[in-house]
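As you look at this complex, bear in mind that one protein chain is not there, while each of the others sits in place.
Chain nomenclature is as follows: A and B, assigned in order of appearance, with residue numbering initiated at 1 for each chain independently.
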Amino acid sequence: MALRMHKRRTLTVMAGAVAVALVAAACGGDDGGTGSTADSGAAARGPITYVQGKDNSGLLGPMAEKWNSSHPNEKVTVKEQSDQADQQHDDLVQHFQAKDPSYDVVSVDVVWTAEFAAKGWLTPLKDKMALPTTGFLEPTVKAATYNKTLFAAPTSSDGAMLYYRTDLVKTPPKTIDEMWGMCSIAKQNGMDCFAGQFAKYEGGTCNATEWMNAYGAKVVDDAGKPTVDSPEAAAGLKALADHYKSGDIPKQAITYQEEQSRAAFQDGKLLFLRNWPYVYNLASTDKSSKVKGKFAVAPLPGVSGPGTSTLGGHMAAISAYSKYKATALDFLKFLTSPEQQKTNMEKGSLAPVIESIYTDEALVKKYPYLPVLKESIANAVSRPVTPFYPQVTQAIQDNFYAAIQGQKSPEAAVKDMQSAMAAAGG
Amino acid sequence: MTTATTTATPTSGRTEAQEIHFKSDRNAKIRMYLGLAALVIWGLAPFYWMVVTAFRDVGYTFDTTPWPTHVTLDNFTTAFSTDRGNHFGAALVHSVIIGVLTTAVALLVGVFASYALARLDFPGKYAVLGVILGASMFPGVALVSPLFQMFSNFGWLTGANYQALIIPNISFALPLTIYTLTAFLSEMPWELEESARIDGCTPGQAFRKIMLPLAAPGLFTTAILAFISSWNEFLLAAQFSTKSTQTVTVAIANFTGAQPHQEPYTAVMAAGTIVTVPLIIMVLIFQRAIVSGLTAGGVKG
Partner (left out) sequence: MSAATSAPPRPTDTKPKKSKGLNAGQGRLGLMLVAPTMLFLAVIIIYPLFKAIQLSFQKDAGLDPATGLFVEGGNAGISNYTHWLLQKCGEVDCPPGTLGAQFYDALWVTLFFTVVSVFIEVILGMWFAMIMNRDFKGRGLVRAAILVPWAIPTAVTAKLWLFIFAFDGIANRLLSTVGVNPQLWTSDPWAAKFAIIIADVWKTTPFMALLILAGLQLVPGDVYEAAQIDGATKWQTFTKITLPLVKVPLMVAVLFRTLDVLRIYDLPAILTNGGGGTTSLSMLVIKQIRSGFHSASALSTIVFLLIAFTAFLFIKFGGADVVQRPPKSKKKEPAAAPGNPVAANATTPGA
């Protein structure tokens, strides 16, 4: 009895659901009917919407004003999403699935591009829609390329640097071995030698990738096939595991995310720290910082020269369902223009994607780390560009985390990484 | 021992036997108060630490002095500031809206069901009871993917679609509401209702005019429990809320600092304090009612 009641109720509810869905489809079809394939609308112009995660530094408003004053008939409306990466991702997915034409240009995290492209949601930036990328830092372009096609315009970048104590180390280490050699200085001063972010999370993936790349490994090849099961990758992990065991890397480093490692460095407990540019300002201004004026940055050390950082940052892409793609493309060009990139750095400390800006004298004066950051990004390697990124990062995190603690040999770890990536289909 | 009684009589005039009894009594008392102190410390110490940190300057986040040092209100300003991409103030409003609507609907719907369960015999009563109890044991994660798909088809996962959070919250609050209310209702003096009906009230009138006022304390307790349940929900809110419906628990879990990667512990503790203090005040004022609701059936409201 009760069950039959449920059934009928459920059916009613489902009928309601179908009705709602139909209405939604009808509305969606209304404006999307003629222009929802990837190639259409390439020449069309009109007002567009730019969707981006929460703007932390008040850059969006002035940017939109500037564009609008020169494009009175193709004004841009800015839509801010939440501050949470997962929510931004899901919000985009929701609108793409609904083939929503009101999301023309969307800001995407470096690691989402491939997924969205593979779902057919992004407009390929080729032929009529091609975006010139001369003068861009090469790794940022590579990270926006899926299946040999450019799908997004890099708008901001990020790279890791080595923070070191100038009062204890005269010249920063150029190679990894040089750095380990300096660990005796740390010991004499009763502090720990080196740390990055070795917790099991996205930052762990960045760090592990850097170490494997530094030793010459490639996580995936140019076609996106996993190639991480190599002696080079194992050597990278082995270096980490050995020095974790020896204590050069403090044991708490496997709990470190960015903040915990910054706190350790600021408290004067660390000689060398691998971290992003944001630490520079905080370590110089934080009231409790014990290293004010006693630190500087250098490129990450490598095996025989500068190492390779993992690439961070954001890109802007054009929705496949946008009706005004010509305007959208112009907008991408505007976002990546040197002028706009410079403003982003000045006002929001967003690392530019254009090489020339890193040598701007006024900027370098304000942000002394810029030359080092440029070198870091120029040598950076993007994380694997794959539609299965969640699985790939999981594979790297889990296995690197086991390897650094010695629960698994480096060779076994890279072998498992490879098979886990393969199992994901990537 | 007893032989010494007369010589050892203390000046207070007690006999030794009395003295021993008095001592063990006193020891028991001391032990009891020690135990009680342990209980209070258990409940309050971590909370105390949250408050101390909330008032501590962010530059001294990991200062472990056990009393307040570097006291500042900055963290509260930071918590409410939207410069850093946090929308804590808005999230408070969202949580209140969701909480109030959830409570109102759950209470309304729950009162009907509880009345039926407490007062009426009807076919399938035990099945209904079973479904309600089963629902309270149901793992929330089993709902996420189907509901995600369902709400996504409705277009509820974008913009200010509060119902995507309210409807599941109601379903979660209902077993709790019904369980508590049924206990209250079945302990009420229903003879009054009958006499009202003999006096010519309709069943509806009898319920509204006589029984509802009597049930007010029970309803109130239930409302508090339902509100807390909605206020504290995290799992589904983390999946289904958007920028325009983000709840406080999600906002706090995802608090971002002035810089990317920065984890602003002190501001998070300030936000946590803001979220918790209203609940604590409620608990302080209504602790009797809440305890009776929690243990409904065991202790009289």
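Heads up, the rule we're going with is that a contact is a pair of C-beta atoms (placed from the backbone, for glycine too) under 8 Å apart; a residue touches a chain by one contact, two chains touch by 3 or more.
Everything numeric here is computed off the predicted structure, so don't read it as measured data.
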{"item": "Among A:Ala64, A:Ile185 or A:Ala424, the residue in touch with the chain that has been omitted", "value": "A:Ala424"}
{"item": "Residue of A:Ala263, A:Ala283, A:Ala351 or A:Val372 in touch with the missing chain, whole complex considered", "value": "A:Ala263"}
{"item": "Option touching the unshown chain, where B:Met32, B:Leu192 or B:Leu212 are the choices", "value": "B:Met32"}
{"item": "For chain B, residues in touch with the removed chain", "value": "32-33, 35-36, 39-40, 42-44, 46-47, 49-50, 53, 62, 64, 66, 109-110, 112-113, 115-150, 167-168, 170-176, 178-180, 182-183, 185-187, 194, 197, 225, 228-229, 231-236, 239, 248-250, 252-253, 265, 268-269, 272, 275-276, 279-280, 282-284, 287-288, 290-291, 293-299"}
{"item": "Hidden partner chain, residues of chain A it touches", "value": "2, 5-6, 9-10, 13-14, 86, 117-120, 146-147, 199-201, 251-252, 254-255, 260, 263, 267, 387-388, 390-391, 394-399, 402, 408, 416-417, 419-426"}
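Assume only the chains that are shown with their structure count from here on.
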{"item": "Contact footprint of chain B on chain A as seen in their complex", "value": "1-2, 17, 20-21, 24, 53-56, 58, 80-84, 87, 90-91, 94-95, 97-98, 203, 257-259, 262-263, 267, 276, 278, 281-282, 286-289"}
{"item": "Contact footprint of chain A on chain B as seen in their complex", "value": "57, 59-62, 83-87, 123-124, 127-128, 131, 150, 152-155, 157-158, 241-243, 246, 250, 254, 256-257, 259-263"}
